[in-house]
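I'd like to ask you about the structure that follows.
Missing here: one protein chain of the complex. Every other protein chain is in place.
As written, the chain order gives the labels A, B and C, with residue 1 at the start of each chain.
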Amino acid sequence: MRTIRYRDAVREAMIEEMKRDETVFLMGEEVGHYQGAYKVSEGMLELFGDKRVIDTPIAEAGFAGIGVGAAMVGLRPIIEFMTWNFSAVAFDQILNNAAKMYQMSGGQLNVPIVFRGPNGAARQVAAQHSHAMEQFYSQVPGLWVCSPSTPRDAKGLLKTAIRENNPVVFLEGETLYGVKGEVPDESEDEIIPFGKARIAREGQHATIVTFGRAYYESFKAADILAKDGVECEIVDPRTLRPLDHETIIESVKKTNRCVVAHEHWPYGGPGAEIVDRIQREAFDYLDAPVLRVSGRAVPMPYAHPLEERVLMRAEDIVTAVKRVLYRE
Amino acid sequence: MRTIRYRDAVREAMIEEMKRDETVFLMGEEVGHYQGAYKVSEGMLELFGDKRVIDTPIAEAGFAGIGVGAAMVGLRPIIEFMTWNFSAVAFDQILNNAAKMYQMSGGQLNVPIVFRGPNGAARQVAAQHSHAMEQFYSQVPGLWVCSPSTPRDAKGLLKTAIRENNPVVFLEGETLYGVKGEVPDESEDEIIPFGKARIAREGQHATIVTFGRAYYESFKAADILAKDGVECEIVDPRTLRPLDHETIIESVKKTNRCVVAHEHWPYGGPGAEIVDRIQREAFDYLDAPVLRVSGRAVPMPYAHPLEERVLMRAEDIVTAVKRVLYRE
Amino acid sequence: MASKVNVDELKRYYRQMWLIRRFEEESARAYAQGKIGGFLHLYIGQEAIAVGGAAALTPDDYVITTYRDHGHALALGMSSRAAMAELFGKKTGCSKGLGGSMHMFDLEHHFLGGHGIVGGHLALASGVAFKLKYNGEKGVCLGYCGEGATNIGGFHEALSLAAIWKLPAVFIVENNEYSMGTPLDRTLPVRDITTRAAGYGMYSDRFEANDVFEVREKLKKAVDHARSGKGPALIEILTYRFRGHSMSDPGKYRTPEEVELRKKKDPVRVARQLLTDNKIDAKELDAIDADAEQEVQDAVQHADESGYLSEEEMMELVYAPSPDELFADQKKARAIGGNIVGGP
Partner (left out) sequence: MASKVNVDELKRYYRQMWLIRRFEEESARAYAQGKIGGFLHLYIGQEAIAVGGAAALTPDDYVITTYRDHGHALALGMSSRAAMAELFGKKTGCSKGLGGSMHMFDLEHHFLGGHGIVGGHLALASGVAFKLKYNGEKGVCLGYCGEGATNIGGFHEALSLAAIWKLPAVFIVENNEYSMGTPLDRTLPVRDITTRAAGYGMYSDRFEANDVFEVREKLKKAVDHARSGKGPALIEILTYRFRGHSMSDPGKYRTPEEVELRKKKDPVRVARQLLTDNKIDAKELDAIDADAEQEVQDAVQHADESGYLSEEEMMELVYAPSPDELFADQKKARAIGGNIVGGP
């Protein structure tokens, strides 16, 4: 085990897979000469040359589509969106081409592609640059969706994503790139399977289901609550599609109470989906309704103090957990 | 009251509002000379001329954006997507410009625009043309979302939408255009307020929350169940954003059992959101978990018998209602 | 027109065009009988493009087109059986009945579909060309679209990227003068679409589609250009569709006279006349026709007799299989769409 940053974990996964497989390449805005807008691809141009690390003009629909086309005939593209916000202009390519090609062609053409990049609010980048896009992709059949919270998950899941034969939406945390964490030694080639949630912290009083930036707020909340003698179990689904509800439900059956904490807007999305599955599969075990903690349903404001009021925070999770414990 | 078709109801709303307000215009592919791909705008070019009924080239992002731009400076555009599927290429305009302009500009520029068109699967139009798009828009702050099931709701809600000062996503039923129903006389100018669900059928044994095509399947299901002595209450939210959960929850508090039936894919979306709110607000009243009936999570197949297996049907609702009644 | 006609080639092209024509006339009939559903966009009148285009290619090359795809599929070698069965939604169809008219695919013949969203498929063509260049292969990818598609962003981005990276792609606009019911003077600010080539620094050409040899020769030049590494090309081919946009279009936006006038340049008729001019007698022509007819009738019968995919088979075709180690439980993950009631 070594301790590395999230952004390095993402890079390591790409480098290892590109070394392993000549058909893998990285394409996106500023990924090469600029070394990545968030330095995720730093050094990769030098390592692989501009045949495999490709700077693009600003044309997300175009280069996402080029990725899909190349994948249809055997390459394994990694398409970086400078941020996931910009995938909105490439939405049609992901929804209609990447996700549907295998089915539409009667199984002739699969699309082994990874769309990746930073997701969610950064800091003060305002309304158009602060989307948590899992709410727009997790529902789409034909896609898988990863939302790694830790460096280890980021690396292991990205390696899996690159080897997968279907399109993967890979949501990195824009605010998580600097987070440090333990990752297996480079010799280990750890892949983390899709559809396996991780119990990140054990506890018996309440379950917190969480991922992405909210994962760290959940830990803070669990620490605060632990001081009050409330032990939270934190479950990170890691992949939002497929969603491992079995692990979540097992935990809820033990704790009988649950809070789902996420960055995306409150309406629908993975948050509501998780609640739906819990109430369906663990109905008789619930001692309180499942509550959610989410980002607020507003376009992200620029002003820092206002942004702080819109993002979800540990205190909100504490409030919610207390509420499911009827301890308010 | 008169009995007219859904498509005529939509047209009447547009004509009445265009007569009332010079700033309202209709723009979209084939809305004019061709009389509308689904004949919704039949006769409108002749009535209003090509200044106000405007055929566009195929450039959804462009003309959606033109609509937003025109709305920013005082016009009230109705932008027709030939089908809502094609809004995927205009997604950025709706998400980033229409929904956010009022907030980003600190309240200087509001965007009174209606995006409308047929939504959901038609018949055998396959994977790229069969989307129920409420799953991509209902979560977006800054937008309202309407999903009228009947001619009367279509007319009344569209008139409201056109008068509203904020962007509205107006989802018509591609398979509902031929449905007939009662609508107030032309002199009446009925507007139907946003955020008011409608109890479409009363019953005491189980609540079915439903909208769009699923609404009609729900009625069929209720008829079948009534023969078994099971009386279903059917609640149609009519607007998915704002969502009138009060009316839904009141019904569930009475029936203690609920099924949510919708056309969109099972993961997340308005379906999961409705379940989330019910379990949260009516937890102590539920005698069974809330179940959902949805379209299957597959790209829509072309073959008719397969498509029939993917769309949700009355029998599925019957099964679900029986299940929440523990009558299987 | 080429002065010396290779009669064997002409016979082949004529047969292909006639086959496409008859195939589509029969599919229109089957549509009226309710055996085909959804959208059905006929290619009738434009056949010289698909056939001339296919003739300009080598087996290294690929083709991608729009929903108006039967002609291209057949010209590239898809069997009439696979094509007709697809229209009937049967499992013997080229896309197993999942795609239908708009989504025909035939990887073996390098036909990569059949796409329903205007403009979105052109980036796929650039992507295939990207792969060819990446692998150092000799092939070229053709990307067809209608003139109505040239205003959408997807067109612009596909061409921009292909141009900047000098990808071996040839973009071919089949200008049939109408985008659904809208004539081109209401969709295009310029009459000559190839005026857009200069903005991409692209090779371009513009010509009529009546003579299949002309189509072949001119496209061959563009394909050679792309193949040689000089970058993509933008070609506009002037044509006309004799039927409505799709089966549901009564075509009221143009007069019967206009259509009749254009039918005089019918490429199938032109080819047949050319064969006669080259001393192919009526008997031989009739034999070719009968042969094509037989193929079409056989395709209809085969489609009629074929079965549908089962529900289980359909569910298996949402995600391609992958190595098992990539999933906690691949079967469960792929069965994600399996439940209607309360399912994940």
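Side notes on the structure shown:
As a working rule, a contact is a pair of C-beta atoms (placed from the backbone, for glycine too) under 8 Å apart; a residue touches a chain by one contact, two chains touch by 3 or more.
Model, not experiment: these values are computed from the prediction.
Interface note: of C:I20, C:L42 or C:L161, the residue touching the hidden chain in the full complex is C:L161. Touch with the hidden chain on the side of subunit A covers residues 29-30, 33-34, 37, 55, 57-62, 85-86, 88-89, 122-129, 266-267, 289, 291-294, 296-299, 301-306, 309-310, 312, 316, 319-320, 323.
The missing chain lies against subunit C, touching residues 151-157, 160-161, 163-164, 186-190, 193, 195-202.
Where subunit B meets the chain that is not shown, the touching residues are 25, 51, 56-57, 59, 61-75, 89, 92-93, 96-97, 101-110, 112, 141-142, 144, 160, 163-166, 191, 193-196, 241-245, 277, 280.
Everything below uses one rule, namely that only the chains that are shown with their structure count from here on.
In this assembly, the C-alpha centroid of subunit A lies 30 Å from the C-alpha centroid of subunit B.
Here the CA centre of subunit B is 35 Å from the CA centre of subunit C. The set of subunit A residues touching two or more other chains comprises 61, 92, 96, 103-104, 141-142, 241, 243, 280.
Those residues of subunit C in touch with two or more other chains are numbered 95, 97-99, 103, 115-117, 120, 153-154, 318, 336-337, 342, 344.
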